[in-house]
Every structure is written in structure tokens, then in C-alpha cells.
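Of the protein chains in this complex, one is absent; all others appear in place.
Here the chain labels run A and B in written order, and each chain numbers its own residues starting at 1.
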Amino acid sequence: MTDAMIGLVALPLAGALATLLLPRSATAVAIGTGLAITVAAGLLLFGVATQGALHYEIGGWSAGLGIALRADGLSALLLLMTALVMLAASVYASAYFSTVSERARFWPLWLLLWTSLNALLLSGDLFNLYVTLELLGLSAVALASLGGKRAAVAAALRYLLVGLLGSMMFLAGVGLIYAGYGTLDLAQLALAIGAGPVAWTALALMTAGLLLKTALFPLHFWLPPAHASASAPVSAVLSALVVKAAFYLVLRLWLDVFANVVTPAAADLLGVLGAGAVLWGSWRALQAERLKLLAAWSTVAQLGYLFLFFPLLLALPPGPARELAAGGLVMLALTHGFAKASLFLAIGIIQQRCGHDTIRELDGTAQRLPATTFAIALAGVALIGLPPSGAFLGKWQLLAGAVATGQWVWLVVTAIGSLLAAAYIVRVLGHAFGHRPYPNLPVSVAREEWPALLLAAMAALVLGLAGAPVWGLLEIGT
Amino acid sequence: MLTTQVLYALAGCVIVALGLRGALLHASLLQRIVAINVMGAGVFLLLIAVAYRGPGLAPDPVPHALVLTGIVVAVSATALALALARRLHAEQGDD
Partner (left out) sequence: MNWDAWLPVLVVASSLLPGLVIFFLREGSHRLRTALNLAGAILKLLLVGILIWGVFHEHVYESRWTLAPGLDLVLHADTLSVLFVTLSTVLWLVTTIYAIGYLENAPHRSRFFGFFSLCVSATVGLALAGNLFTFVIFFELLTLVTYPLVAHRGTPEAVRGARIYLTYTLGGGMLLLIGTVWLHVLAGPTAFVEGGTLGSLPAEYHPQLKMIFLLLIMGLGVKAALVPLHGWLPHAMVAPAPVSALLHAVAVVKAGAFGIVRVVYDVYGVNFADQLGLLTGLGIAAAVTIVYGSVMALLQDNLKKRLAYSTVSQVSYIALGTAILGPIGTIGGIVHLVHQGIMKITLFFAAGNYAETLGIHKVSEMNGVGRRMPATTLAFSVAALGMIGVPPVAGFVSKWYLGLGALEAGMAAWVMPVLIASSVLNAAYFLPVLYRAWFREPGPAWPAEHIPAARFETSATLLWPPVVTAMLALAAGLFAAAPYSPLEWATLIAHREYGL
């Protein structure tokens, strides 16, 4: 099973080089690579489920200067989610980009992004995490700027500067950690670290850098323009995966590595920021005039929910109740990944077919593009958190945690946020179902509509109805 | 006690602060790119101070590796930022 780990990093990297060298057959190479990565991710999850957490040192070099790959339940789950979303978006992109030159520029960066995502999720020490975080940021910016329009370039530039700022803060934190504890290995750190000024400062610096990258309110200002002006497949993975990668690091640091350092007050601060994100993001999504802006603001809001879990996790005593809540958090993150990717892909189809994505002028889309409208509705179910989506189970745990710890304010925030989400989704559907004399077409699903549809089904049906193993997998730690 | 190591580290912190201030307050794009690079230099200085293990001893290689990687990243990111800025500028001229 260690082969699967190596494959997850080596395959996309090799694919990136191959698409660079063979621009004419880049699409075929990329789709083939994507399939292989998805198989590897599936195998890895199976391996983790049967054999427990996995560990591999590349070239036999031990932690410190060598590169070690690790996978536990959480990272294996996120790797599989990444693979499925990236594969679906790849299939979509193969139809989305029409010219050879567009494709030749897109695929190498795309596969590089995939490499850095996988490597980040497999890294077990702060040094490699820093490197992969940078690689991820750079490839994401390059992809975001591919749209070529002025707005896209300006947003990408801002995205880059914000990302660099975040990385520098993260790096400064890493330096402090090394000065204080003499190791960067996460597992060793978790044992060595104790509460104190060095640990607090380092955690504060790293967290601030990561919050900037994950666009937590009020550091979200760069996200809506960047995600709304990129091309559809890029927007999909930026919103679904790239911000999630930074969030994954926050989760690892706060819950695993710095578990002895973090205080309930600090977690409450994250909760407050999360609440701000939920309310402000949902409100702005409701005001948005364009579909892509709506989706981007919805990402700001959805990330907020994830941070609402922090004060609950810190207040719950270690044990089943806490594990349930942690599972709910991951379930919400997974569902959002699939749902938001689906939403952006579906919006891309509307944009290509109708020539715009203005919400007020969507009348009749339900008749013209029934499958795409259905995908938006399903993704909307997951974003609102209605059953049978995975987000319903996630929000259930969020509410249960809030009730169990008596932190009613998060419950109120969740309820208001969900109703606002319902409002912005229904606003879109109301226009899509609007009355226009369109011909009675039979329901047909075009090739580029399938990825959005399948991703939405994953979020709204599969995760909700067959997601119970997620909780078991999360107990497999490093 | 103000050893060389602490001096380096403090200088690094001051440079980081200056860079951060520049990155947040400057309106001009080029100034912000430079400011972020200044901030990076401060972080690297901090890391070099961390690597010092005492007179006569070889410095710790791990922070050095971090600095080297950081420089590579900073250079490529700056290049990307400048390229984007040029494209932005060119399109602005077109408008």
C-alpha cells in the first residue's frame, strides 16, 4: 500500500511533465493519469482501512531532512475526495477548453496542482507542508490567471500576494517551532510540545497564515473575486479543494499537534470568526447578482461552519461524543467539496450555453438545461444541509455538539446560516423555473453535464446515505 | 544578554514587521511585491539566527534548508507576480 502513496505524488507529477512534452495528446494523458490517481487513492483508503495508518520514508532518509509520507483515516478520505473531484473536473475540462493552446497551458498546471494537493495531504512534517503549501499556492494562482481577462489577472495577482503573505507567516511560525523544539515532525512535535510563549506565538503565526489562505472571515476579501473570475473547472477546485487544504492544516495543528497548547478561548475566537463567515458570506451570496459570485460567497460561508466546530471540539471531553463531532466536521467538509465543485461546473455550463451567469436572467434554464438545473438543485440541497446530503449529518453533529456543551449561540448561527443558504439557492431555482415559452425538450444529459451531476449526487445522496464508515475511518490516526 | 544570535533574530523581527507594514499599507502593486520580499528576507534572517549553534559548531542544516527553499519559492513567486503585473499593465494600456 505504500506504492499507492508514492503513486499519488509521482503519477500527477509525471503526468504534468508528460502533458508539457506532448501538448497535442495532453487531454488523453491527463485523463489517463487522473484515472490512475483515483485508483491509487481508492487503494490507499482501502489500505488504511484494513492495515491502519501508513508511513513511508522516501529513499530511506528519516524525518528531519528526508521526505516522509504518511496517511491516516483523515488524509486518506481527503485524498479520495480530491481524486474524485479532480477527475470529474478533468473530464469536464476536456470538453470546456476548445483550442490546443488553451489545453497545452491548462493541463501541466492542473496536474501540478493535483501533485501539490496530494503531497500536502501525505506530508507529516512542517517543512514539507510549507513546500507543498507554496507549490499549491503558485499552481493555483497560475491556473486562476489563465482566464486571461483583466479581472481574472487582477484577482489572481491579489490571490498570489495574499498567499505569499500567508506563507511567510507560516514559515516564521515553523522557524519558531524548530528553535523551540528542535524538530519539525508532526508526530514528534505532538509529544514534545507544551503550552508556553514559543508554542503560542508559533501557533498564532501559523494559524494566521493559514486562515489567510483558507479565507476565514474577515480575511476572506480576496476569495470572491479570485474564485468568481477563474474558468469553471479552476473555480471548482479552488473552492472545493485548495482552500480546504489550508483548512486541513489548521485542523491538524489545532487538534493533533498543538492539542495541549490550544485554549478554549482561542477556539472561541475561531468560532466567532466562523460565525461571522457564515452570516456575512451567506448574506452576500443572497445579494450576489452573478451565479459565480454567489457560489464564491457561499464558499466563504461554508468554511465558516467548519470553524464553528472548534469551540465544540475543545469543550467536549475526549470520547465518543467528541469523535462524533469530529466526524461531523469532516463529513461537512467532504460534502462541501463535492457540492461546491458541482455547483461551479454547472454554472460553467450555463455560462457557456447562455453566454452569461446573471441570476435575474436565468428564466427558463430549467427547461433548456434540465440536467444542469437538477445538479444545481442537488448541490443546493447539500449546501443548505438538508437530508439526505452528507451535510445534514454534519450539521446534525454540529447542532448536537452545541446542545451538549450548552453553546447555544453556534446553534443559532447554524440555523440562520442554513435558512440564508436556502434563500440564496431558492432564489436561483426560482429564476431557473421561471416562465418562458420554451419548447418541450426531453430530458437529455450532455457529456459535460455528467461530472456536475455525479458530483452533486455524491454530495447529496451517497455521502448522506452511505457515509457512516467515515466515522470509523477517522479513528485510524497516525 | 545581546548575543549575535539574538541580534540577528531581533533584526529579522524588525524587518518582518517593516515588510508586513509595507505589504498591508502600500497601494502600489510594485511596492507591495517588494514589501513582501522584504518580509521574506526578515523571516530568512530569523531562521539563520535559529540555525546558529554556538561558536565553532557547524550550524544546524534544517533551518538552512528551509531558507534555501524559501528563497527559491520567493524568487519564483516574485517572478509570477511580476509577470501578472506586466500583463495587467499591458491590458490596462489596451483599454
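As a convention for this text, a residue touches a chain if its C-beta (ideal position, glycine included) is under 8 Å from a C-beta of that chain, and two chains touch if they have at least 3 such contacts.
In this text, all values refer to a predicted model and were calculated from it rather than measured experimentally.
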Completion exercise
Among displayed chains, the one left out touches A
Problem - Option from A:393, A:413, A:454 or A:476 whose C-beta touches the chain left out - result: A:393
Exercise for the section: Write down which of A:100, A:403 or A:446 is the residue touching the left-out chain. Expected result: A:403
Problem - Interface with the undisplayed chain - residues on chain A - result: 320, 324, 327-328, 331, 367, 370, 381, 384, 386-388, 392-393, 396-397, 399-400, 403-404, 411, 415, 418-419, 422-423, 426, 429-430, 433-436, 440, 442-443, 464-465, 467-468, 470-471
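Criterion: only the chains that are shown with their structure count from here on.
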Fill in the blank from the handout: Residue positions on chain B within touch of chain A in the complex are 16, 19-20, 23, 29, 32-33, 36, 39-40, 43, 46-47, 50, 61-63, 65-66, 69-70, 73-74, 76-77, 80-81, 84-85, 87-88, 91-92, 95
Practice task
Give every residue of chain A touching chain B within the complex, in rising order.
Solution key: 64-65, 127, 130-131, 134, 137-138, 141-142, 145, 150, 153-154, 156-157, 160-161, 164-165, 167-168, 171-172, 174-176, 178-179, 184
